[in-house]
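Every protein chain except one is present and positioned as in the full complex.
All chains are identified by letter, namely A and B, in their written order; residue positions are counted from 1 within each chain.
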Amino acid sequence: MKHYLSIKDIDNLSEWVKEARILKSQPKADKNLGANKTICLLFFNNSLRTRLSTQKAAMNLGLDVMVMNFGSEGWALEYGDGTIMNQNTSEHIKEAAQVVSQYCDIVAIRAFPSLTDKEQDEAEVVLNGFKKYTSIPVVNMESSVGHPLQALADAITLDEQNTKARPKVVLSWAPHPKALPHAVANSFVEMMGLQEADFVITHPEGYELNEAITQNATIEYDQKKALENADFVYVKNWSSYKDYGKILIQDPNWMMTKEKLGSAKFMHCLPVRRNVVVEDAVLDSDQSLVIEQANNRTYSAQIVLKKILESL
Amino acid sequence: MKHYLSIKDIDNLSEWVKEARILKSQPKADKNLGANKTICLLFFNNSLRTRLSTQKAAMNLGLDVMVMNFGSEGWALEYGDGTIMNQNTSEHIKEAAQVVSQYCDIVAIRAFPSLTDKEQDEAEVVLNGFKKYTSIPVVNMESSVGHPLQALADAITLDEQNTKARPKVVLSWAPHPKALPHAVANSFVEMMGLQEADFVITHPEGYELNEAITQNATIEYDQKKALENADFVYVKNWSSYKDYGKILIQDPNWMMTKEKLGSAKFMHCLPVRRNVVVEDAVLDSDQSLVIEQANNRTYSAQIVLKKILESL
Partner (left out) sequence: MKHYLSIKDIDNLSEWVKEARILKSQPKADKNLGANKTICLLFFNNSLRTRLSTQKAAMNLGLDVMVMNFGSEGWALEYGDGTIMNQNTSEHIKEAAQVVSQYCDIVAIRAFPSLTDKEQDEAEVVLNGFKKYTSIPVVNMESSVGHPLQALADAITLDEQNTKARPKVVLSWAPHPKALPHAVANSFVEMMGLQEADFVITHPEGYELNEAITQNATIEYDQKKALENADFVYVKNWSSYKDYGKILIQDPNWMMTKEKLGSAKFMHCLPVRRNVVVEDAVLDSDQSLVIEQANNRTYSAQIVLKKILESL
C-alpha cells in the first residue's frame, strides 16, 4: 500500500481488522519496524484523539515522530495553479509538499473542509496536494470528505463487540449547534459497505449524504423504524450536503436516548456534545462503546502505518 | 503512589529529597524504567520550566513523551454534570479524561485558576476531573491551588543549601502588577510543614492565604521583623484570597532588596519581574538560588515519575 487516503485503500477489511486485533494484544511486537524512519503529523485543525493515537501508534512501531500545527507554526499555503501570489499565501503546496518529504518517510495530514465551498472541499486540495507533489506515503487524519482512520477503528470495535452473523447497524443523524463536516459519516458508510451487515442510515429530509457514497445503503427517514432491532447505533451530526454546510434543523427529537437505543450498543467518534447529540444516560451506561472506539484509534493507525512501512 | 496532586501525596519528604539528590547525581540510572510507557503532558496554560523539566525528567526515565497544548490544539472542555452542551464547550471532561488514558500510562496537567470564581477554582475541575474519570496516574503541573512539583524542587534546594539543624525560612509576599494565583505559596507552606524549620509568612494585611493551609504557620505582618535572622527568604506575589483574586495594594516597599535580605539566601519559583518583585542586586548576587531551584525541577519531577512508575 502506498497511501491511506480513504476506505477504498483497504484491500481486505476483515483481514486488516484481524491483524489490528493481533497488534492490540501485543502493541510493541513491531517496535523495530520503523527504526531510522520518521513520520510527520501535520495538523491544519484541532485534534485530541487523532493527535495522541497516531503518535502512540507511530511510537509503538519505533518511528520518530515530528508533530506540527501547520496553520499556526508554518506558512499560509497556496493551492491554485498559476496564481500570482501577492496576497495572503506565502508558500505553494508544490514546494511545501516536496519539502516535507525531504524530512520524513511518511506524512499524515488533518485538513477539515471549509463547508462553504463544496467544489473546493471535494477537491481535497490539502490532502491531494500533498499526494500529488510528495514522493512519500500520505495518511489521511481526517480530510474534507473522509476520516478513514476513524472508520477503521469503528470496524475493529464492531468486530470485537459483534456476536451475530449479520448484525443490524444504524447510522443515526443527531442535532448539533454547529455545522459539522460529513467526513466521519462518509467513511463509516463506505466501511459498512465492506461488512456483512443490515445497514441503515436515518436522518431528517435534507440531510442526505453524497449519493455517490450512499448509493448502496438503505435510507430510512423514520428514525424509530430505522432503530427497530438495531444491534449497533452509530450517532453523528453532519450539516446538509445538498444545501452545502447549512444547518437545516436542530430538532431535539433526533437526540439519541436510552429509550430509543433499546438494547443496542451506542457508538460515536467523539468529541460528543452531551444532552444535545445523546443523553447522559446512554454515554454513562455499559451500552456505550465510545471509549473502546477511541482506544482502537491506536490500532487502526498502527495497522495502517505497519502496512505502509512494510511496503516502503 | 497513585497520583501526585499535592504535597499531601508525599509520604516521607526527607526520604524523597534524599532519593532525588541521588537521581540528580546520576539522572540516567533508571533510563529503562519507563521503557514502552508513555506520558502525556497536557497544558491548559503557558509554561517554560515545567514544560521543559518534566519532559526532561520523563526522557531521563526512558518514557515516551507526548506534549499537548490542550487549549489551542484540542477541544473546549465541559465540566458540569448534566449540562446540555449547546454552547461553547464541545467535549466533556468525562470523555476527554477516559480517552487520554487510552493513549498513555501517566498524564500530567497544568490548569491555572480563573481567580474570579473561588468555589470553582477550589473544586479543581480540570485536575480532579482527570483524576475522577481517568484510570491512570495524574501529576499536578500546577493547578488552581497547588504547585507541588515546584515545592518539592524547593525542598531539594533547601536541603542542598541548608547548613543548620533548624534554619529560619521566610515566605515574603511581593508586589506585582497582575493578579497571580496562590498555588506556589500554598504548596510551599504545605511543604514547609513537613520540615524542621522556623517558618514565618509575611505579607500585608488582606493577603492572608487560605487558613486551612496556613493554620500551623506563623504569620508576621511586619516584614522587617519577619526577615530578622532569616536563612532563606522565599519571595512570591499572590493576589488576595479573602477578596478573591483582587490586587489590594502594590506597595513597592514590599519588594525584596539586598539590604532587607541581609545574608539570607534568596528563593523564587520564576518567572520573576525584576525591580518589582525583587531588585536586580539580589538576583545577580551569589545569594540567589533561583537557577538552582529551576534546575531541581527536573529531579523533583523525576522522583515523582519514578515512584509512579515503580507502583504501576
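Miscellaneous remarks
Assume a residue touches a chain if its C-beta (ideal position, glycine included) is under 8 Å from a C-beta of that chain, and two chains touch if they have at least 3 such contacts.
The structure presented is a predicted model; accordingly, all values stated were derived computationally and were not measured.
Here one chain is not drawn; of A:E95, A:D117, A:E160 or A:E211, the residue touching it is A:E95. Of the candidate positions B:V99, B:L115, B:A294 or B:I308, contact with the hidden chain is made by B:A294.
Touching the missing chain, out of B:S6, B:T38 or B:Q55, is residue B:Q55. Considering the complete assembly, chain B touches the hidden chain via residues 28, 31, 43, 46-49, 51-53, 55-56, 59, 69, 72, 177-178, 270-276, 280, 283-284, 290-291, 294-295, 297-298.
Considering the complete assembly, chain A touches the hidden chain via residues 36, 38, 40, 64, 66, 68, 70, 72-75, 78, 82-87, 89-92, 94-96, 98-100, 102-104.
As a convention for this text, only the chains that are shown with their structure count from here on.
Averaging C-alpha coordinates per chain places the centre of chain A 39 Å away from that of chain B.
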